[in-house]
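Note that this is a trimmed complex: some chains were dropped, and none of the rest were shifted.
Letters A and B mark the chains as written, and numbering starts fresh at 1 in each.
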Amino acid sequence: MTTHQFAATRWYNVLGTFEPALRCSSGDIIVTETLDAAGVDRNGVARASRPNPVNGPIFVEGAEPGDALRVEILRMTPTRDTGWTYSPLATNVVDPAHVHSLPKPQRFTWMIDREKRTVRLQDPPDDLDGFLLDLDPMIGCFGVAPALGQALSNATSAENGGNMDYRGFGPGTTAWFPVAVPGALFALGDCHAVQGDGEIVGTGIETTFEVEIRLTVEKNRMLTWPRGETATDIFTVGNARPLDQALQHATSEMLAWLTTDYGLSIVSASHLLGQVVRYDVGNVFDPAYTMVCRVAKKWLSQSARIAKEG
Amino acid sequence: MTTHQFAATRWYNVLGTFEPALRCSSGDIIVTETLDAAGVDRNGVARASRPNPVNGPIFVEGAEPGDALRVEILRMTPTRDTGWTYSPLATNVVDPAHVHSLPKPQRFTWMIDREKRTVRLQDPPDDLDGFLLDLDPMIGCFGVAPALGQALSNATSAENGGNMDYRGFGPGTTAWFPVAVPGALFALGDCHAVQGDGEIVGTGIETTFEVEIRLTVEKNRMLTWPRGETATDIFTVGNARPLDQALQHATSEMLAWLTTDYGLSIVSASHLLGQVVRYDVGNVFDPAYTMVCRVAKKWLSQSARIAKEG
């Protein structure tokens, strides 16, 4: 197992099939610094253009279509003292008749205290003077090259991942992506210091990070959509509009996971999901919305145990 | 303050303007036993027809259009040892191309241990033999009469509440509904022993309860959509299809709440929501889907404090 210090020198605004910027073996660790969503680095220097320039692609030896690429998010260290957001709410998350009441979007700066791991507005208005957030890092945009020679904008997301903007993709989380091209061609960027559900102001608190991940090939996993795991849960991700369709994708993927890997019948998996499933809204701002279907692992160990004994 | 023991003798399948079954004063407590979603009582006797027969309407003195009816859910005591569900997943929560793989829906019985407050399948398949749920009661369908002389099916939901099937509507939660007719004409039914997000098998664990609630009129609140509060959060509810529109309604209602009652500007409310909002999926099965927009109260006391001092 090797640790690669990967200093990106060019960035892409799409996930696609390009000349690899780095080659690694399955199981290797990558440490890399990301730009913010606008392409600005830790020193405030504009290095790349919008939207969401990503570091990569990384070619992982042995990855073939039909495999899964496991991405363990080991660490995210903020590298800058400022982040930025927009306000007010995006026009597509309020009732159409209320859009007129929203003021024009403005950009705001937030201060990141990297020692105390807190975030606050640089110049808070009186009514938010005490508003202090805990740093809660996440990767907004990551994934692998899509099939068919497609190159998909980092503004959006699809089966291959992309700009899912799900706050669950932080340190300690493992993600899996369906490999569609040899080497998987992984890339990442657009990290946030904090973000609420839905990314409803159109941004998280956009800033730069040093990210440490481990990339591992799992052969013949046949995923359709991204999957993930935290200390407590497993989850699947659907990316589409409307949100209903994103939910259908995520739910279908979870049903496939439970029946294939956990040995549950469709009826049993439905019993389980019907009573314990949780849904998280990833984003409702980007061209494709993101819905997460989540199940606590305690339910699965319970079922798995029984299944083994049965 | 009076406590009313309300034994319903007829049930409605709609929320509408009917002769009150009970009249009470603002602040009174109501204790009533609900039928299950199919109209069956605690003794297994069919007393009313589907869908979701409700106890009521209850006329609350002093409630007028423009007011809010506050409904405190004080207690939900299960009154039967069995509940029922359907399996597999509903056809509208999986990808259309996967519907063919779902077996035909069947009804299943669950055993409710009222002492231990647990729930399990009556005849679990091997792969779910250890599947034991904690009792987690909730009201599936409750609300007030809608405006204009409408009478809306208890299968669906709207501005006046109805069949929202949100698992957050359990004991300890307070709900508010926008009053549209004199007396508000509140009714409730369709309680569940447990339910996952989305009610994606088309049911919770459907059973009967004795429910204790307090009904209070709040004058001139001018809500558009239902609101709620738990020990830790405030939330708003949007009911519509697609889920995107339900989310727009819930978000617009939260924005109205934060700017009107908490004194935040639209920009400040957007900063807050953008970084701390949580969305819960109520149901994605009924004709109208339900999305909940939720904010932890800790953020509001922080802001409120500052606002007062500012």
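Observations, loosely collected:
As a convention for this text, a residue touches a chain if its C-beta (ideal position, glycine included) is under 8 Å from a C-beta of that chain, and two chains touch if they have at least 3 such contacts.
Keep in mind it's a predicted model, so treat the numbers as computed, not measured.
This structure file defines a homomeric complex of 4 copies, of which 2 are shown in place.
In this text, only the chains that are shown with their structure count from here on.
Taking only C-alpha atoms, you rotate chain A by 180 degrees to land it on chain B; that is to the nearest 5.
Per-chain CA centroids place chain A at a distance of 32 Å from chain B. Against chain B, the residues of chain A that register as touching in their complex are 85, 87-89, 92-96, 98, 101-103, 106, 108, 121, 125-133, 194-201, 203-205, 241-244, 247-249, 251-252, 255, 263-281, 284, 289, 299, 302-303, 305-307, 309-310.
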